[in-house]
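Shown here: the complex without one of its protein chains, the others still in place.
By written order: A and B. Residues from 1 in each chain.
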Amino acid sequence: MADSLITLTTDFGEDSPYIAVMKGVILSINPCARLVDLSHQIPPQNLRHAAFFLATALPYFAPKVLHVIVVDPGVGSERALLYVEVDHHRLLVPDNGCWTGLARASASQIQVRQLTNARYWRQPVSNTFHGRDILAPVAGHLSRGLDSARLGPLVKTWVRLETPPARAETDRVVGEVVFVDTFGNLITNIPGELLGEVKEPHLRVGIGNGARRRIPWGQTYADAQPGTLLALLSSSGTLELAVAQGSAARRLPAQIGTRIVVKWNR
Amino acid sequence: MADSLITLTTDFGEDSPYIAVMKGVILSINPCARLVDLSHQIPPQNLRHAAFFLATALPYFAPKVLHVIVVDPGVGSERALLYVEVDHHRLLVPDNGCWTGLARASASQIQVRQLTNARYWRQPVSNTFHGRDILAPVAGHLSRGLDSARLGPLVKTWVRLETPPARAETDRVVGEVVFVDTFGNLITNIPGELLGEVKEPHLRVGIGNGARRRIPWGQTYADAQPGTLLALLSSSGTLELAVAQGSAARRLPAQIGTRIVVKWNR
Partner (left out) sequence: MADSLITLTTDFGEDSPYIAVMKGVILSINPCARLVDLSHQIPPQNLRHAAFFLATALPYFAPKVLHVIVVDPGVGSERALLYVEVDHHRLLVPDNGCWTGLARASASQIQVRQLTNARYWRQPVSNTFHGRDILAPVAGHLSRGLDSARLGPLVKTWVRLETPPARAETDRVVGEVVFVDTFGNLITNIPGELLGEVKEPHLRVGIGNGARRRIPWGQTYADAQPGTLLALLSSSGTLELAVAQGSAARRLPAQIGTRIVVKWNR
């Protein structure tokens, strides 16, 4: 266990010393910990961005890897800090719901503890940097084999942050944009299954309050001419709006949360 | 081999979950792989930027290190994915030419395979994220010692992306800007040897379509007053235009591809 993997996901940015501080704390407790940076560029305090990031990335990791997440607009308030086991993933995370998208399946196995045992914390604990004072040292101790039962009691309630699922209506599907990636692709929460078997060459898509657009359907970006808007299945299996070799986010008036309506003839 | 080094170079940016996903896939196959981030800030789908990056950085690594590169504007098209051995460097890379600058010397030893053996891929393979579904799992297996001959057949042709070399004419040298770095330094493809033995205190340089400028020649940035434009040898041994403690990219109308003409009295 002593060389176990610890991933780090924060909104600290890399020009600030905070992530370096956390790495120092973890490695001082367990010099053999193997740190893996997932992202330090989550937009500051953006829980919805963090939620999509974690729900997309963490399932690809093996069981037992320890994931430390510090996106924490409530630092210093009464919000709890949690140790979570969800489908064999292990997380240390503020209780703000950014992780609950991982527990989508009804059969998800979830165990949640509130961190209360100060024995594994750095002292004194500041009001503004619990990542350094609580999450990092607890991660260091867990990676050395500490039994998670020592961290604090099991709890039955926690904050949930979940995007309402897309819904199929009589002649349309209603969902929303859940992520805008580096390339400007708009990822929605509309599962490919809700679109049925696409037989038409175009989708009719309403974006926010705008007029409905006819958007050609493609299997991949290369199916469209460079600069052309297209709809396709994202790598997560949901509807994605993209511009081939360009940015849909710059073309369309859409951001995280923008309502997307697909008018669909089945 | 099980703890072998794998470097990662992508244009994913760090706010998107894609690089985290790839790390999860690799580490799930080989938990002992040691991942080294080279860059995830290659400008989106910018093959020329990637080409300069790789040609500059990879030669400093030891033989046998495995380099995974995902700058892939052609994802989902018919473009192949390659396993490349070039001068003992090992690469997994889309067939878009971003790596071919590594094979400059005529004596370069090159062996290229097309990835066709789906046994080492993630299933199902998406149309939009071959980094996750093909390159990452293949990297995981290679790092565990898989024989590269299992990946697919040797091929004899591949896409090439090479900047035409600078050329010496009667009284001038013609080249171009091949990179603009973080500091705003303009790196050209004009080798120092083509400039001969600089005896004059100034170079006369034409930049794009602009009028020729007299630019003082220096050994290093510290040879010029802060804020002053100067010409010097880059750390790659080519002509570089810089502003001491400032940015030449903000001062001059130049970017990657801008033509550079040095009028030179020899």
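Structural remarks
By definition in this document, contacts are C-beta pairs under 8 Å (C-beta built on N, C-alpha and C of every residue); 3 or more make two chains touch, one makes a residue touch a chain.
It should be emphasised that the depicted structure is a prediction, and the values quoted were computed from it without experimental measurement.
Checked against the full complex, the candidates A:Phe52, A:Tyr83, A:Trp99 or A:Phe129 give a single residue touching the omitted chain, namely A:Phe129. Checked against the full complex, the one of B:Thr56, B:Thr163 or B:Thr188 touching the unshown chain is B:Thr56. In the full complex, chain A contacts the hidden chain through residues 11-21, 23-25, 27-28, 31, 34-35, 37, 44-45, 73-78, 126-129, 132. Taking the whole complex into account, chain B touches the unshown chain at residues 5, 7, 9, 34, 36-43, 49, 52-54, 56-62, 65, 179, 181-183, 219-223, 232-235, 240, 245.
Operating definition for what follows: only the chains that are shown with their structure count from here on.
Averaged Cα coordinates give chain A a centre that lies 31 Å from the centre of chain B.
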